[in-house]
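After the structure tokens below, expect a handful of questions from me.
Apart from one protein chain that is not included, each protein chain of the complex appears where it belongs.
So, chain A:
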């Protein structure tokens, strides 16, 4: 517990020393710029900077160093000590110190100058937009114009707090320490012509080692999978070779041969377990290669996807079954017969945990475990679908088909955005965290940038591997694309692919065993139930705008009778022979026309509405003219 306590303190200190950290960041940037300029002037390669040990790059400042900076007396002493070592910097510091003395500490009136930037620094609008969720102002809407004052004020308070939180998060964004990678070509050069060897030579040694080949000619072709934090790599050869290793340190965890065809491999929630889809059944191994389970309910599995927040392993089989296995309890959650034959194209939408399946008819279907029919059927290609990839925000889907086309869809509106023609078609699509797309044709891997924006003419990068590509995946939080092919495995450097700043509580590549254990417990506690999987994951926090009629119907169902129904007219009993059956009937007839009038009015209204609808439809038809092929999916 004490350790945990410390760790919270650490985080909070990080937060409090925010201003200092920004400052340091700026200083570093300046330094970097100067060195790069010098390098340019000398015409030397940047790779030389780390080879010659001229000057050790000063380590990034720690939080305690910043706090010391804030203490005027201590820093002054330090400055004197350091004077001999580093003259320049100390001078700078003293200057800054003087400035500070004249600034906020000294009285305002000494210099007579005003603070040119009063108040907190403004946060750029786009940064704030990045953190905004949902509607911005509800209170201003008309919806609550006649609501109670208490409701209005609570909503207003909630809005204000959320606004504050957004602003703080946007401010915190400045403190992120890493910048994304990039690759820029010289004049008259294309980035796609730059060879991997050149890149590996140009960058620092550690990054250079990220380009490597594993020559595994015996058991290929290989499928691969990275863990969610991008630290561990799992390789599965078609002819039974399965191995997993920490690819940063190149430390082998296990290497086995399952002596059977391997169709797909997938890590489960952490690097402790992985699933292997073998010739007949699905197996689960631990990271030392011990077989933990053989799941016979899952047979002939061709492709797998793991939904990390739901702890679900979704499998697509050769028999056309889409099955979900809850790996936390080991139970099959759902098994759906898709009735679409062999399922060998599968992708998951990381935004809403919907499974996308591609079919030989050119249709892409979207599935959730709660429904036996597909949520959506999209006709995407004229030939069969070869591969699907969905981006992490759940906005775009990229598909490639046998018609040699690469198409980009907006899957919120189910609209095609871009369509590219690739002469050889593409397989093994994969999208990186920052939106780079890798497409493989034969033994060539091409990486495209921003395929959904302006139409792309040329690939961002290209690389030829030794055998036909069998599987490709971008490594999370790294500028690396892993490629499994017939002759083994290639790790390719793709600058700008990975998200530079990871979140330590979500997926931390540097986590220790203890941290992983703690994370595992927390993740299991907040495992999302499979019933909550739907196209819109935020549906839970939206207002249920069931109409009054719907609610009324539910109530009628619950009660068994309609509480608001008009009671049928029953004539009062009258004495003295006035309640003869004839008399009663007469009295009933007196009011009967009222009920009838209501009924007639209703039917007439319905009729009119129907006629209007039909007219509108006809009008639309006349306006449309030609029908497109996709129209038959419209309802």
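Just so we're on the same page, contacts are C-beta pairs under 8 Å (C-beta built on N, C-alpha and C of every residue); 3 or more make two chains touch, one makes a residue touch a chain; residues count from 1.
Note that contacts and distances are computed from a predicted model.
Student: Which of "DDB1- and CUL4-associated factor 13", "Phospholipid/glycerol acyltransferase domain-containing protein", "Aspartate aminotransferase" or "Mediator of RNA polymerase II transcription subunit 19" is the UniProt protein name of the chain not shown?
Tutor: "DDB1- and CUL4-associated factor 13"
Student: With respect to the chain omitted from the figure, which of A:411, A:440 or A:493 is a touching residue?
Tutor: Within the whole complex, the residue contacting the unshown chain is A:493.
Student: Looking at the full complex, which residue from A:527, A:552 or A:587 touches the chain that isn't shown here?
Tutor: Touching the chain that is not displayed is residue A:527.
Student: Quick one: which of A:155, A:180 or A:214 touches the chain that's been left out?
Tutor: Reading the full complex, the residue touching the unseen chain is A:180.
Student: Taking the full complex into account, find the residue in A:113, A:133, A:331 or A:597 that is in contact with the omitted chain.
Tutor: Of these options, the touching residue for the absent chain is A:133.
Student: For chain A, which residues touch the unseen chain?
Tutor: Residues of chain A in touch with the missing chain: 3-11, 14, 59-60, 130-131, 133, 169, 172-173, 176-186, 189, 194, 198-199, 202-204, 206-207, 210, 309, 350-353, 392-393, 477-479, 493, 495, 498-506, 508-512, 514-515, 525-529, 532, 537-541.
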